[in-house]
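Heads up, one of the protein chains got dropped from this complex, but the rest are sitting where they should.
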Amino acid sequence: MKIDRRSFLSLGIGAGAGIALTPLPWKLADDSSIWTQMWPWTPVPARGEATYVNSACSLCPGSCGISVRKIDERAVKIEGMEGHPVNDGGVCPIGIAGLQLLYGQTRVKTPLKRVGKRGEGKWQKISWDEAISEVSSNLAELRKSGNPQSLACISGSGRYGTVSGLFQRFMTAFGSPNFMSVPSFVDGYSMALKQMHGIDSIPGFDFENSDFILSFGSGIIDGWGAPVRMFKANANMKGKIVQIEPRLSNTAAKADKWIPIKPGTEAALALGLAHVIIKKSLYNKDFISKHSFGFDDMTGTDGKKVKGFKSLVMEKYTPASVARITDTSAEMIEELAVSFAKASSPLAVCGRGKGTAQGSLDEYIAVHALNALLGRVNTKGGVWAVEQPNYISWPYPDMDKIAEKGFASARIDGAGTDEFPLAGQLAHRFVNAVADAGRKEIPVEALLIEGANPLHQFSDTKAVKKAFSKIKFIASFSSYMDDSAQFADIILPNHCYLERYEDIPAPAGLQKPVIGISRPVVAPKYNTLHSGDAIIRIAKALGDKIESSFSWDSYEACLQATFREAWSKLDSVGFLINQKYGAPGWDQFETESKLFEFISSADGAKTGRDKDEIVNIADIEGKGDKKYNLTLISYDSIRLASGSVGNTPFMIKAVADTILKENDIFVEINPKTAKDAGVKEGAKAVLTTPKGSANVRVHLFEGIVPGVIAMPRGLGHTGDDKYLSGKGVNVHDLIGPVEDPASGLDAAWGIRAKLAKA
Amino acid sequence: MKKEHKHVKSNKKYGMVIDLDKCTGCGACMVSCMAENNVPFKADESNKLDSITWMRVYKLTNDKPYPDTEICYLPRPCQHCEGQHEGHSPCVSVCPATATDYSMETGIVSQIYTRCFGCRYCMAACPYHARYFNWWDPVWPEGMEESLNPDVSVRMRGIVEKCSFCFHRYQRAMEKAHFEDRHELEENEYQTACTQACPSGAITFGDLNNESHAVYKLKKNPNAFRLLERLGTNPKIYYVSSREWVRLAGDNYRPDEKMTAKHKPAKHAPAKQH
Partner (left out) sequence: MDSALIPKGVKRCSIGQFALFMGFFGAIALWGVYAMLLCWLKGLNQTNMNDYYGFALWIWADLAVIALGGGAFFSGFLKYIVGKDELKNIINYAVLIGFICYSSALLILAIDIGQPLRGWFIFWHANVHSMLTEVAFCLSCYFGVLTIEYIPLILENRQADKVPFFHKLSHNMHENMAIFAATGAFLSFFHQGSLGGVSGVLFGRPFGYREGLFIWPWTFFLYTWSAAAYGPCFTVLVTKITEKVTGKKLVKDNVIELLLKISGWMLFTYIIAKIIDTWYWASVTAPAAGFSLIDFYSNNPFYGIWILLLEIVIGGIVPALILITEKGRKNKFAMALAIILAVIGVCINRWVMVLQVMAVPVMTFDSWVMYFPSWQEIATTILPVAYGVLLIGISYRYLPIFPQEIELNPIEEDTVADKDAEGDVVVGENLVEATEEG
């Protein structure tokens, strides 16, 4: 058949028309739309039976109860646990996003041994047996050489709980006193309580019953204490909240009044308020006369006259002078003092931001004294010295000679020595001692890091890194490939917090003793091991008397044995609380005088205090150096996780574009400061402090004291995943510790700095 | 209170009252919403112009210089506008493919992901920027898809998504109710993820038409206002603030009418003096 043009055309047209009339094109169109609705690479979550598992969140010291929704064996949503004494159904963003840690990209999936250079990220997968024997053989060397004290441990797990308890026990049995927890404002406050109340205790704040909160920079709704409890207390607050802070934080913004103040002068303001209260005779006479010591002048046993709190305050802290120190006004001080004193249950709180810095002892003493002046200690709606959790009653570990000798040696950080008798731990001193040590006298040869991320959390990260590089052997127990795990020699990954049992006592700032329990929501996803089990196995591998101090078969056995008959209740209810626990009262002082002591009745030298000074606060670094014309402070945001874990993808999504833009961090400055520095909104700049410099962008913010630069804490991670790593700057790179002369605590709240156009 | 309430069937109007005095800007609502609704995330989310946040918390300032500066946080879910006549919300009326719909039963503005073909007309129509486009393929890194909620379908690239008032929770509650031979829900049976998460209790959710629901009373607070009411969008999110400058920030006012704004309560001083 001859196909000519015409027949070809008609054939074509005919075929076209024919096909159009068949179902084919319609079917194809339909198929295409169905295909676009179910792209093979778009996940389809599997359906299944929905259940809830109660557990506790250990991502911050708040220790909220959580209720996790599961679909079959998948955890799909974290919600707050109804009826929990800390958070009663509420939950914070960090907690909600916790599943992104469980299922996230940062999990360490199996024990890892470093093969490349430190921090290079080259790892070899090893078995748990290999990992345990690797650690134990390294540690055994230290004991063999008679230097068990050169083992140190940094623990970030809840203090007073069994996990940190086991690590501490291990250190003791091993023969090293160098056990440290991650610094917190509780360190400083407990020290003040020890000095003024005479007991080892933790501060509890009865916000719910107070009608006037005077906060000296505490981020009441920025993550201080147990954040969700604080959010609730703030929302239900019937009275007033006054926030004293150099920056208009969220807490300041929500407060009834924001008092901007020159950073670092909070203690002076507290004493200025005390001055007015004393002058106007507004203090609690009953408490002062019957339950306190050191208010009035007294004569010492040596016959010398000793000035009391009253004289010291009246002499030095007149409103006018305090106004000068703090950059406020005398009228404001008078007014505030009167309204505070006249409130029916006022409460002063301190511990800056989230309370993750130790702070200076004198500041706690000044604020606590202000509370005491009004009789607001150990009373309803006031601040309480809450007993430390003491449910762990394991027999004291058996120690051999090596252990006894090592354990008796002085702590590397000097805590508990004559120099710093009250200090429990001084992490920055530990860091400096190692970093500054000569090659042959490095005091630490091995380090265990558990539940902490010191390379990000500790101040002056450069020094931390320097110290760590001098330590021969670092073992990390982290669940995640964080900044510190990256720098370890071996990683013994813990189960994720949603995969394990762990008791979580003493939620921060809570006035009632509560013990929460983290329960496995899902089965461990990877080849991980509970750090409790890991340390038990290491102890057993070391043999000797160390092994006999760890007689438990497993961590879970240890946990159940610890709680004995209370275990089943704890496991089923999710928490233990002493409902009867109330305000300790004014007869609970264990000082030498059995009274509340404004001025220590004990030997002044013992506390390292100069009696003529109430507040003796160290200057921040760089002061007096003319080239640093500004002050850098760090600030906290509840949208930035700044503890041992950083922000998850959801959390980083919730970070404002005035904090992070691509990888650039913003620092907040007053438009006035910006004008002087010649920078505009969003401009790139170089921020330099005595500790280092960083590239930043500036965000102009009217809510900050001129001359102050504020940088958020929690960014600048080097480990972790692409959602967090490399974003922003870690403020701890720029701020170094400053030693509090009275206590040895790291009293740094900022550093001098300069800002230049990039 | 009467025990029997007059429930006119299919006359529910779900809405929220958000107490801005209580809101602390913590972002729990945002994160809870993301986790509940399988919202995707990408390596860089700092450009808020292409970052999907069904619930977004705005930071408002009174523009006063130091030290009189004030800030206020304002959570903005989809406003589920009713429009001037039922269902004539800015977005529903413009969608060419009926991919977004106004439910007469619940007052919820829905989004049918599988029908949307991504013309984005609804986004152009929405003055609240409550609608988000999937510019990228949503990617859950290996393992992370395990936390996906099966009640909410995962969206695909090239379509618009937005807050649904956690409609799947409504369906779940209704299923349960039907199973128990009930036709009405208790107030607490259907709550959105953001409401549930808010640690300050700033968000109250319920049926605005139901006298027994908390929102019914709360919306009548003299300090209550809605965003951009003057446009006639008739939104179902009410905000409450004791601060006048915040209430004034809810809508646009010409310079000549600022002083006579209807939200100006007699008790409060003008914004300037704050």
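First chain written, first letter: the chains are A and B, and each begins at residue 1.
In this section, a residue touches a chain if its C-beta (ideal position, glycine included) is under 8 Å from a C-beta of that chain, and two chains touch if they have at least 3 such contacts.
Keep in mind that this is a model prediction, so the values were computed, not measured.
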item: Per the touch definition above, residue among B:Met55, B:Val109, B:Cys126 or B:Leu148 touching the missing chain; value: B:Cys126
item: Residue among B:Val17, B:Met30, B:Leu60 or B:Ile237 touching the omitted chain; value: B:Leu60
item: Selected from B:Pro90, B:Gly107 or B:Gly206 as touching the chain missing from the view; value: B:Pro90
item: Where the missing chain touches subunit A, by residue; value: 4-6, 29, 32-33, 35-36
item: Sites on subunit B contacted by the missing partner chain, in the whole complex; value: 47, 49-50, 58, 60, 74, 90, 93-99, 115-129, 131-137, 156-160, 227-228, 230-233, 248-255, 257
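Basically, only the chains that are shown with their structure count from here on.
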item: Distance from the mean Cα position of subunit B to that of subunit A, given in whole angstrom; value: 33
item: Complex interface listing, subunit A residues touching subunit B; value: 36-37, 39, 41-48, 71, 74-80, 87, 89-93, 96-97, 99-100, 102-105, 221, 227-228, 231-232, 234-235, 248, 250, 253-254, 258, 260, 525, 638-639, 649-658, 660-662, 670-672, 701-706, 721-723
item: Residue ranges of subunit B in contact with subunit A within the complex; value: 22, 24-28, 30-32, 34-36, 38-39, 41, 43-48, 51, 53, 57, 59, 61, 63-67, 69-73, 113-114, 137-138, 140-150, 153-158, 193, 196-202
